[in-house]
Structures are given as C-alpha cells and as structure tokens.
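Mind having a look at this structure? Questions to follow.
Removed from the display is one protein chain of the complex; every other protein chain stays in position.
== chain A ==
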Amino acid sequence: MAAADPTETGETTGVTGTAVAGTATPDHDDAGLEAGLDALETPRRERPSLLTVARTKVLPPVVAVVLVLLVWQLVAAAHIKPSYALPGPIAVWHAFLHQWYLGTVGGIVGTSLGRGALGFLLSVVLGTPLGLVVARVRFVRTAIGPILSGLQALPSVAWVPAAIIWFGLSNATIYAVILLGAVPSIANGLVAGVEQIPPIHLRAGRVLGATGLRGIRHVLLPAALPGYLAGLKQGWAFAWRSLMAAELITTSPDLGLGLGQFLDQGRELSDMPMVLCAIVLILVVGVGIELLVFTPLTRRVLTSRGL
C-alpha cells in the first residue's frame, strides 16, 4: 500500500509533457492517457488519525466500564444488601490482590487458558474438515447440516452430565464438553463462509484450472476465510463458555484448579468477593482473547480485502 503509486509518479507528468511539447509518439500518448485515467479513478482513502481512533473507538468502552464500576460501588455503598452478599468493586479488587499475593492467580488462569486453548485447537482440527465436507457434499449437508445448526443452539452445559457418566471426573470430560460446544460453531462458520463466496470466484477458479484439492486450497478456503474467521471467533466464545460450565461441575482434587473450580470454591466458602473476582476474571480472559487474537485477525483480513 505504501508502494510507489504509479498514478503519482512520472507517468502523470507525461500527460502534461506531451501536451506541451507535442513530440511524443502516439503510443506514449496512450500510456499517458491511461495513467491519467488511473490517477483520476483510483479510490483514495484517508487513514484516520490516531487521535480520531482514540476518540471514536477507545473512549466509549472505557467510559462505559468506568460508569459500571461507579454505579456498582454506589449501590454497594448504599447497603441495599449486606456487604458480604454484595461487595463493591474495591472489595473484589482486594480479594483479587489477596489471591495474587498467594501466588495462585497465574496458575488458575493458566490452567483454564491451557485447557481452553487445547480444546479450541482440537475443535478447529475437527470442525474445519467437518465444515468443508458439509459445505461441499450435498448429501452430507442435507443429512447433518440441520443437526449441526441445532447443536449450536444447545447449551453445552447440557452435555456435562453425559460427559461425566462417560468419562468420569477427568480432563476428558472437560475436553468433550468444549468440543461439543465449539466444533459446531466452527463448522457452521466455515459452511456460512463457503455459502457467501460470490459464484464468480468459483467459476474463475474453475476456468483457471483450480479444481479438486487445488480448488479448495487456492480458491475455496481463502474465499471463505471471512466467514471461517467469524466461526472461529464464535467457536472460541463457545469453547470458553463450555470450559467454564465443565470446570464448575467437574471439580475433583485430581484435576488442576481452573477458573471454574476457583469459582466453585468461592461458592462453597460463601466468599462473595472471591466469587465476583472469579466471574470478572472469566470475563476478562474470555473477552481479552477475543480482543487480542480474533478482532485484529478479522480486521486484518477484512481490510486487506477492502471490506
């Protein structure tokens, strides 16, 4: 994008040059005409300044968070409920610091993030070929397409009892629940991505000789990428949600201590600041991954395509 713009370099001046001197060959004149047209027609885009971005994109959510914390603190200070039942943000912050000095926070978040990441990757590995087959094979699509969409609507916490019966209180249960939550989203995202491909791209691919596996690799997958990325983003949200549901129920001393188990401990201790601290952490990690990984990735892909 920063590369030399042909419309702004020598060629444009060629137009005036020939007009004044009138000595250029007709062919050169054509080149100048074409360069002039290009210069006139090329869409120009102004990049918004950093200040504008800060004002329009960063400021509103920051204001919203500050307002929520403020209202929360005010409500807590009003003692509508006893403070052990409704602690303010400051009390929750102290609960967090307490855990922080105990040195447990990193381990708890790390355990959950590790499970979430591994479960998500497994879901990608399973969901991608599944989505591809559903999108491309008509029989499979009519056979399991609706089931796949239906599965997406089923709260994955519903799978926890079944998974416990199958796998006991083990990591396998946790991963099974993640997979059941995330695989349908990822597969459906890819199916939607393939459906949104303009038919002209598929025809162009065929004319170019991209058929079979080469067509999938060079045309189908890159063309479906925006929808696929949306599916991945949703898949992560579902994976994280499913993981928390699974961890909350599948608590056992043999299993590592994740955020869900931490939340359950808070409940057992009736320690409301700890419970709220866990909830905020779950929210921050889930949203954080989305903002740090998926949002920039999606934006990059979309802007590079001019969308």
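In the analysis below, contacts are C-beta pairs under 8 Å (C-beta built on N, C-alpha and C of every residue); 3 or more make two chains touch, one makes a residue touch a chain; residues count from 1.
Just so it is clear, contacts and distances are computed from a predicted model.
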Protein name (UniProt record) of the chain left out of view, among "cysteine desulfurase", "Acyl-CoA dehydrogenase family protein", "Quinol oxidase subunit 1" or "Sulfate ABC transporter ATP-binding protein": "Sulfate ABC transporter ATP-binding protein"
Contact partner of the left-out chain, one of A:214, A:267 or A:299: A:214
Residue numbers in chain A that touch the chain omitted from display: 1, 3-7, 9, 27, 30-31, 33-35, 37-38, 41-43, 200-201, 203-204, 206-211, 214, 218-219, 222-223, 225, 301, 304-307
